[in-house]
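Missing here: one protein chain of the complex. Every other protein chain is in place.
Coming up: chain A.
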Amino acid sequence: MIDRILFGDNQFFAVNHISDEKSRAQSIQFKNDDAILKTLDHAREAGLNTFMCTTHDRISSVCDVIRKNPIKYENYKIFPCMPYAHKYANAVTELGITGTIKQYVPGNLFGSLFKGGMAVLSKDYISLIELMIDAEMKMFKGIKTPVIFLQNVITDLLIGLKADEILMAFYNHVRKKHNAEPGFITMNMPKLYEILERNGVENPIICSSINKVGFRMSGKVEAYEEILRTKRGRFLAMQVLAGGAIPPEEAIEYICSLPNIESVLFGASSKRNIESTVSYINKFDEKHLTTAMAS
């Protein structure tokens, strides 16, 4: 069961889709982990008990606090999203692809691959990915992580490369080894749905941009609406405010009117913004429920 509202982490890591200035202000506001924890508490007070976050280094300190306060965070869940792509992207620019793998892959599996004249067998790529998933999951030990997501940069890269097997390797490993449900973040939801369906995934968990202005909804908005209307899946909407381009109330009214949106993901820095977004979602959910019951 995925909560109706998920709290995101972009604001903590200066990810702002429309303003570099706001990004900097957020970097300053969330310099200390206490500020992150305080905002998570505001979100919890507003009823948000799922934190969906990247596997950023700083999240490990958040995890430490959660582990140390088991009573306070009894029902708290984290949905990790991996990998934290900029870490790897910057490393690739500096070290190249091979150098990056050498730096980040734990253990000596890769060392031995390089020594062996790079005779890489297909099986080893999958083992490599499994090792990387396990490494990213280490910081969450002892914390409830019922859903684990693959970040959109990787999901979308694999969609374009038609590397279905790798997407499925993530899917299978998360289920088997981490006893969690795999989820995918994407900017190309209809294309991803088709791939997962073709590979026999039923009722997939997909998180994608869904908003009234069609921002970051690649392909056709109609294709998104068609999937929501006709397919089985747990669809999570992110970027519902389109980075601030749509007034919150209007943005949320639209999201709540769509069929089959399991959850709404949003992030906010202030208590006031958290509370108002939650209250809009509750308001429009109730309205739709009432209308549905009346008809």
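As a working rule, a residue touches a chain if its C-beta (ideal position, glycine included) is under 8 Å from a C-beta of that chain, and two chains touch if they have at least 3 such contacts; residues count from 1.
Assume contacts and distances are computed from a predicted model.
Only one of "Integral membrane protein", "Phosphonate-transporting ATPase", "Gfo/Idh/MocA family oxidoreductase" or "Pyruvate dehydrogenase E1 component subunit beta" fits the UniProt record of the hidden chain, and that name is "Gfo/Idh/MocA family oxidoreductase". Set against the missing chain, the residues A:Arg216, A:Lys231 or A:His288 yield one that touches it, A:Arg216.
For the chain missing from the display, the contacting residue among A:Pro70, A:Gly96 or A:Pro259 is A:Gly96, taking the whole complex into account.
Counting the whole complex, the residues of chain A in touch with the unshown chain are 13-21, 23-24, 27, 86, 89-90, 92-99, 101, 113, 118, 120, 122, 125, 152-153, 156-166, 187-188, 191, 213-219, 242-245.
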